[in-house]
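Here is the structure we will look at, set down as structure tokens.
Each chain you see keeps its place in the complex, though not every chain is here.
Letters A and B mark the chains in the order given here, with residues in each chain numbered from 1 onward.
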């Protein structure tokens, strides 16, 4: 619609990140559906095939808008304008892709290294000085694909499709941590995947879906080589109720202290990772998310942490994604917010 | 456990309110299970049969602890101590029961009037001057019970068990509003049930379950005829994100201004009602709770608003209940908190 109205020039789109109506689990096809629709639309306007658009632009969709959350997507566009540079830092974005992967690659050192390489590439291309949010969309596989790989002698870490998604998110997060120096870069950490949760990235947000075969990497940060009215910052949430971290971050972005942001229009996008604590407890009391046979744990925690963030940011169009393995501390997660600066940069 | 250790004298128990592990919908049997267990336990310690205990003590359990919420129950005990009265107001509690009801009574004027009568009775008995929280647990019926009633010529408002629960909660809330003067007491309002949502009670919290046949009414408020270290207050939430109302209430209860309560031990109990907005929108953006075929809308909204309240109160053992028909404004709800006073009363 924004394209039809001329508000967005489709040729300037570099990435799209959003939440779709599906359940966000293995059998969620809304991610692929929206990718197909948008890549077809952008292709028509820019004279490319949908496939060409998808090879150039990462479309990162996560399903599941539980509770008050609202389906939406954020379109990142970039226009060159050297004259606007003023020596200060501004929002910057870089993208990169890895090679296609098979089920048997997921969760292994090869994936960690490929992600680390792609993160560095995206940052270098975009001259990003501080990375505040690294989104990776990696491949998920159905049982049929896992078994097909197995028949050719390549064994995935598990034949449980949902669990393999977890391995993939975990390894990708460690790849981001490696690229950013959050963990030692010189040794293999495959053995830490889903085991040593003291290793994590504080800016990584991983998701996985059956609609991609490569890993798509988007790095959003701050750079002196970019200009514009926007800034990004991030915070590490130590647990699901850690709203102190969110409040500190939005104050760093220039919002006045208040339980709830009064100018929601200044919030341009927010990204949250969260997970149900593996020890079954939130602040000393038992939760039931891991025992529930009817609602998946990710749907539980997205609804909960998403609502908390929405209540502070005064906005429900948040990218909230579950499965925060190695993305923030164990049982916690991360939040990153892109906002308009309160006043012109000095 | 508290009884076994002598910390609670079972003879002093006047009401129990809590959240159980079930789904909180029609086919939730955990409410009845816990009622049976506790009434048997209390009966053994006080020389009564479980049935006698259940006739004297309302056990109000609501199922569904989505997201960060924690199953728990709050035991209300009362000890006579005229010497402690100091002329100030203190937490007071009163209980009453209506007659047993059939499916065909639910949602009708008879239920409204019976509830109003019971609320007045409970307040009079306990000399409550300000009512801040009125909890009613009314009967829910399975399809088999609805059809049995129908076969005897008594037609319920609907033969959909989940929908009939909604009629019951709605009529009961109007009964509370009638008793408290929140709506005109002199006319029939049956026609407003689930139609005119401008009529509501700001302190009512209704739930329904297949394990009761009568309506159990608990009124919690403040009274000069009572003493003790506790106080209660309540707030009306205009929508799911109305955290301003919560912050104002906890300041009235003496907590310092802060995004999150630092002394959670002072919070003794909290009760929240909420619902998915019928117009499909939260603060101008669409939500998906009413279109979701896999997760019931009540499970969605409890998880969301429960998490928001938990993030402020720094406590996950909250009584959060969905289905807020006529309990607070349309699309919003209510919250009531029992807390220890910060300092001795002057």
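In this text, contacts are C-beta pairs under 8 Å (C-beta built on N, C-alpha and C of every residue); 3 or more make two chains touch, one makes a residue touch a chain.
Quantities reported herein were computed from a predicted structural model and do not represent experimental measurements.
Q: Tell me how many copies the full complex contains, given that 2 of them appear here.
A: The complete complex, not just the displayed part, contains 4 copies.
Keep this in mind: only the chains that are shown with their structure count from here on.
Q: Report the inter-chain centroid distance for chain A and chain B in whole angstrom, where each centroid is the mean of the CA atoms.
A: Chain centroid spacing, chain A to chain B, equals 39 Å.
Q: For the complex, which residues does chain B have touching chain A?
A: The touching residues are 21, 23, 65-72, 240-241, 243-244, 247, 259-260, 282-283, 285-289, 291, 294-295, 299-301, 303-308, 310-312, 314-317.
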